[in-house]
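Heads up, one of the protein chains got dropped from this complex, but the rest are sitting where they should.
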Amino acid sequence: MNSTLLNSVLFVVLFPVFGSLFVGIAGKWLKKPLAGIIASCSVGLSFVISVFTFFSLIKLPPDLRFFDKVFFQWVPVGHFLVNFGFYVDPLSLLMIMVVSSVSFVIHLYSIGYMKDEEHFSRYFSYLNLFVASMLLLVLADNFLLLFMGWEGVGLCSYLLIGFWFHKKSAADAGRKAFIINRIGDFGFLLGILLIYHTFKSLNYNVVFSNAPLILSHGSGIATAITLLLFMGAVGKSAQLPLYVWLPDAMEGPTPVSALIHAATMVTAGVYMVARTHVLYQLSPVSMGVVAFVGIITAFYSASIGMVQFDIKRILAYSTISQLGYMFLGVGVAAYSAGIFHLMSHAFFKALLFLCAGSIMHASAGETDLRKLSGLRKYLPVTFWTMVIGALSLSGFPGTAGFFSKDDILAHAYVTPYYGKFLWGLGIITAALTSFYIFRMIFIVFWGDKQKESHPHESPKIMTFPLIILALLAIIGGYVGLPESNLIHRFLSPVFLGTAVLSSNVELKTIMVSLVFSLGGIATAWYFYLVNPSLPESMKKKAAGLYKLLLNKYFVDEIYERIFVLPGRKLSSFFADVFDAKYIDGAVNETGKWIKTNSEQWRKIHTGYLRNYALIILIGGILLLGFLMTKIH
Amino acid sequence: MIPIKLYLVLSGVLFVIGTSGVLVRKNVLVMLMSVEIMLNAVNLAFVSFARYMMLPKGQVYVFFSITVAAAEVIVGLAIIISIFHKKESMDVDDMNVLKG
Amino acid sequence: MGLIIFLILGILSVFTAIAVVVEKRPVYSALYFIANLVVLSLIYLTLHSEFLAVVQVLIYAGAVMVLFLFVIMMMPPVVENRFGKMSFQKFLIMPLLLIFLFELVYVLSCGLYASAGKSPSSLSFENFGGIVSLGQLLFKRYLVPFEITSLILLVAIIGAVYLRRSEQ
Partner (left out) sequence: MFSYLFMPIIIVVFTGLLVLLYDVLAVNVRKEHLLFISLAGLIISTLYSAILWGLPFSFMKGMLVSDNFSIIFSVFFLLSSAFILLISYTYLNDNNLNVGEYYALVLFATAGMMFMASTFNLIVLYLGLELLTLPLAILICFKKGRDFSHEASLKFFILSVFSSAFFLFGIAFMFGAAGTINIAQVAGDFSTHAVISLPYLLISAGLLILGLGFKISSVPFHIWTPDVYHGAPTPVTAFLSAGAKVAGFAALIRIFFYLFPGIHLSLTEVFIVLSVITMTLGNIVAIAQRNIKRMLAYSSIAHSGYVLMVLTVFTPASISSAIFYLMVYVIANLGAFGIVLALRQKDREYIDIMHFSGLAWKRPLLAGFMAIFMLSLAGVPPTAGFMGKFYLFSVTVKNGFTGLVIAGLINSVLAAYYYLRIVYLMYMKEEKENVPVTLFPSLGVSLFILGIAAIYFGIFPSPIISLFKTTLFH
């Protein structure tokens, strides 16, 4: 690959940065659509460059598709240097193509969606910066630069979720997202420092090539590093127990949700695990933790998603659940499958969110399932594209989601440790997934139109992105057909030595999971179309289960129980893991505790000069007393 | 010759007495005097060290210390007078608007 | 003989210092402080630091304390209630001061003489505390700090003048 092209990769990140600065500074003077167009173009250009890079990369033989392009020396830490450089390889290239393409589409959509917004240019400025941070995160060639992008997306999500800050809930949700992410980042940064401590470098090449030499398989340090890194991923990718910010992140504008859920931010954790798979390979414990956290999150949030009534909330839980799948994938060493699912999820989840935005646009911002119905006739484009998205999500044959999800499940199946359990939970989750998404589709689009509403299809600038994404949500899967599996071949140089499946196993598992997901759709169809009274009677019959799910597993009640019956160790564990309230409560309690302390400690500063002198004297006495003990 | 220990102990005692003055008194002027006692105690330590090691430079330090003490007193008194003009009080306990 | 003189002077200096602290009227505190300074200058004499003894009396007792007295005269006479609002401090002060005193005295009397033998120079007492030797040091080796003290005094003067001027 020629160096000009490699140099131009810098502009993949720089274009959105410039776009953000320009739109942010000159925003006052830009007419409304113009700011959006400039912002969209800057992301579009990034996409163009990544495509060019892609085509020149695949011309090379697979072994030579790795470039570590250093732009300048960034920071000398101790005796070792951290460079500002980009790592161009199939993995990062695939990621930037997905990120920039999906973001571009979302930018376009936003021009229509936000056209009445007062702070139009500010919105696009943040959006561009968000994309730039994500691209930086993906392209970084060392952990420090990765962290910079990592924090950047955190900051931008804070600004964007709280974009409608005059809504208190929005501002609070923004803060919550940021603070929860900071908790994860605490572990992540510690992990980075530990890497530096162990390898004396933060560069990927150095770390990954030395990792098998320095760390033995299953060593404690490898486990510590990977678990700390995973702590960051849990925060950023909204896994148990740090997922609580994501459902609240709905408070931002809908395209922002699409961006957060599909292309940027939450997938960062999956990418990071895949990127550092060399380290994870060294620690079976961490791999197990990743897989289990993933599948349990997937199941947990899918089951919650079944009974929610807010469209965006359903989609949020769906994202958490799908991210769980991705972590399951990377946790069972099926890295390319995980990344493949990341990609197809990016397409269909962006599609679903934008459709949800289109529904809101059509029905004056309504997101409650109980108040929406019969929109099929009025929103034809939205309807068809959303159905495609839903099919893809539920893994309907021929869609992207079908291939990617089954790829993961097949790998889980052959995992030696608890593989069958992971797989079993995975296909049950698949059934739940197709149920909740089609429940939503059937309720929203079938039935009679609500009175007094005048739904209307969205403008072209919004439907066009839907169509593009719908196409991608279908054809995106064909890069991963079980037999040819282009994506696997493309990524295989990155993930050397990972498992390859026999197509026999794959076919077997596909069949089973197909039955489950079709079953889910059929159940939804039966419940909500054929026999609409059934859900009500079911609700009565299985009142316990329904209530359990509606109340998000009765976390409060379980919590009560723990204190009432302290003997129930197991339920205590579940409550710890499951309890959103508990986690929220912990965060709030800690905050309160610190504030109380803060008020207490400030009382030391009494304002009396003589007290101050006394405190200095006490400090001196302690200091001298300590040093006196050292005299001998 | 008198043991140097005695001088040093005397210096330590004077230093502590000076410290106690800062802690006990409410009158700013006396607080300032107490600080001066502390500085004097240090000077005594300097001189006795100098004398016992026969290093005259120890006395030079005392010379500087005295000069600085004089400058401190000038500034301190200027501040005290301007406070007095405002509040008609020498009591440090009257000055606790700033706290927390 | 020397010891007795020292003991008398030492007791006097401790007594006057305590008097400065406990005396309720600032004027008396100031007078006791002057006495304390004079006693200290006598102690300097026992250490053969004649020049410093003179400087002590001239600058401290002569100049600084006169300033103090001036200021005290300007103020209305007050008799203070020493602890005021902070009675809890009263209970802390004594034990803390005793601990502090113990620390200082313990350290001061334990690590001694280590370096005394380092350069037992053959200086005579004449050369030790006399004006010639100090002058030599002050204006040759210690020229830099000497210049800094002049700056410090300048700053003090500027400050005092400005603060007075800004009152009017």
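Going by the order they are written in, the chains are A, B and C; count residues from 1 in each one.
Simple rule for what comes next: a contact is a pair of C-beta atoms (placed from the backbone, for glycine too) under 8 Å apart; a residue touches a chain by one contact, two chains touch by 3 or more.
Since this is a predicted model, take the numbers as computed values, not measurements.
Asks: Touch partners of the unshown chain, restricted to the chains that are shown, please.
Replies: Among the chains that are shown, those touched by the missing chain are A, B, C.
Asks: Using the touch definition from the top, which of A:44, A:112 or A:162 touches the missing chain?
Replies: Touches the omitted chain: A:162.
Asks: Residues of subunit B in contact with the chain that isn't shown?
Replies: Counting over the whole complex, subunit B touches the hidden chain at residues 8, 15, 18, 22, 28, 31-32, 35, 38-39, 41-42, 45-46, 49-50, 53, 55, 58, 61, 64-65, 68, 71-72, 75-76, 78-80, 82-83, 86-87, 92, 95-100.
Asks: Name, in rising order, the residues on subunit C that touch the hidden chain in the full complex.
Replies: For subunit C, the residues touching the absent chain are 107, 110-115, 117-119, 141-145, 148-149, 151-152, 154-156, 158-159, 162-163, 166.
Asks: Just checking the interface: what residues of subunit A touch the absent partner chain?
Replies: 72-79, 81, 84, 144, 147-148, 151-152, 155, 159, 162, 165-166, 171, 174-175, 178-179, 182-183, 186, 189-190, 193-194, 196-197, 591, 594-595, 597-599, 601-602, 604-605, 607, 609, 612-613, 615-616, 618-620, 623-624, 626-628, 630-631
We adopt the following convention: only the chains that are shown with their structure count from here on.
Asks: Could you please state the distance in Å, as a whole number, between where the Cα atoms of subunit B are centred and where those of subunit C are centred?
Replies: 6
Asks: How many angstrom between the C-alpha centroids of subunit C and subunit A?
Replies: Chain centroid spacing, subunit A to subunit C, equals 70 Å.
Asks: Could you tell me the distance, in whole angstrom, between the mean C-alpha positions of subunit A and subunit B?
Replies: It comes to 64 Å between the two C-alpha centres.
Asks: Two-or-more-chain contact residues of subunit A, please, as numbers and ranges.
Replies: Where subunit A meets two or more other chains at a single residue, that happens at 608, 610, 614, 617.
Asks: Mind pulling the residue numbers of subunit B that touch at least two other chains?
Replies: Touching at least two other chains: 19, 23-24, 26, 93.
Asks: Enumerate the contact residues on subunit B facing subunit A in the complex.
Replies: 19, 22-24, 26, 92-93, 95-100
Asks: Taking the touch rule as given, give the residues of subunit C at its contact with subunit B in the complex, in rising order.
Replies: 2-3, 6, 10, 13-14, 17-18, 20-21, 26, 29-30, 33, 36-37, 40, 43-44, 46-49, 51-52, 55-56, 59-60, 63-64, 67-68, 71-72, 74-75, 78, 80-86, 89, 93, 97, 100-101, 104-105, 108-109, 112-113, 115-116, 118-121, 123, 127-129, 133-134, 137-138, 141-142, 145-146, 149, 152-153, 155-157, 159-160, 163-164, 166-167
Asks: Looking at the complex, which residues from subunit A come into contact with subunit C?
Replies: 608, 610-611, 614, 617-618, 620-621, 624-625, 628, 631
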